[in-house]
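With one protein chain withheld, the remaining protein chains of the complex are depicted in position.
Moving on to chain A:
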């Protein structure tokens, strides 16, 4: 637990967070590009998802920088993971709406 060498574990975890944020960004872009609903709804939902995902990317990167490579407890906190699940769920509901109305 108190090993002097933390290894690359926090870094790998940050990269996993970033890949997840990238997946969110891709979904926002797809929502904008796909032809569902009216163009106002489409643009609104797409932009909401894009902003949230870019915020997710920025937040995990900032947390990692602040904890100086630790990122362990800050990122591992239950609420952060709960927020992540909530974000992905919201994107999923948008996508479900898009698929049904397309």
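By our rule, a contact is a pair of C-beta atoms (placed from the backbone, for glycine too) under 8 Å apart; a residue touches a chain by one contact, two chains touch by 3 or more; residues count from 1.
As a working rule, contacts and distances are computed from a predicted model.
Student: Missing chain's UniProt protein name, "Putative membrane protein", "Tryptophan synthase beta chain", "TatD family hydrolase" or "Homoserine O-acetyltransferase"?
Tutor: UniProt lists the chain left out of the view as "Putative membrane protein".
Student: Considering the entire assembly, which residues of chain A contact the chain that has been omitted?
Tutor: 1, 6-7, 9-10, 12-13, 16-17, 19-20, 23-24, 26-27, 30-31, 33-36, 72, 75-76, 78, 81-82, 84-85, 88-89, 91-93, 95-96, 98-100, 102
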